Every structure is written in structure tokens, then in C-alpha cells.
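In this view, the complex is presented without one of its protein chains, the others remaining in place.
Moving on to subunit A:
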Amino acid sequence: MTTADWPLWEVFVRSRRGLSHTHAGSLHAPDAEMALRNARDLYTRRGEGVSIWVVPSAAITASSPDEKDPFFEPAADKPYRHPTFYEIPEGVKHL
């Protein structure tokens, strides 16, 4: 196995407790354990994280950019899902 075969890993970092993991970047590593160590050195050199996930890039299924419009369309014509859709008389509180 040469470096060319090393899989690509996506790195997710939780910056502090109470926040979710967010995508930080990607890296190559021969296995998950080394991907974690490399991710620590690459993405948390200044205490940017308290927890790291690494996920094989090949395991991610993504929506296609070309399907953008039809794929997300069902949400576009439903403004009544937002609180601002509703008119409430002035002066009504806690609503």
C-alpha cells in the first residue's frame, strides 16, 4: 500500500462541550487510528477541539448540486412553516 492508496478521511471537530462537531477539513491516512492522530496535529494545534471524528470520505453520500432545485423545492412554497408568516395584533405579548 503506497500513500496513493491511503484513503481520504473527513475530519469533524467539536470545539467545546455543548457544541456539535463541525467539518474542519480532510486528510489522507492508512487507517482510522492514524487519521485521528493526524487530525489532532493538523486541525487542533491551538486547542481548537475537545473531540474529533474521522469518517472515510467514501462513506459519505451527498445530494447532487444539479438536483438542487427539485430536491429542495418542497420547502420553497411553504412559508407557513415560519413564524413570520402569521399576523398577530400589535401589543399581544409572549407569542
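Here are a few things to note about the model shown:
To be clear about the criterion, a contact is a pair of C-beta atoms (placed from the backbone, for glycine too) under 8 Å apart; a residue touches a chain by one contact, two chains touch by 3 or more; residues count from 1.
Following the convention adopted for this analysis, contacts and distances are computed from a predicted model.
Missing from the rendering is one chain, named in UniProt as "Phenylacetate-CoA oxygenase subunit PaaA" (options: "NitT/TauT family transport system ATP-binding protein", "Phenylacetate-CoA oxygenase subunit PaaA", "Dichloromethane dehalogenase" or "Energy-coupling factor transporter transmembrane protein EcfT"). Summary of contacts with the chain left out: across A:18, A:47 or A:65, the touching residue is A:65.
What subunit A contributes to its contact with the hidden chain is residues 1-4, 6, 8, 10, 23-31, 33-34, 41-42, 45-46, 57-58, 60-62, 64-66.
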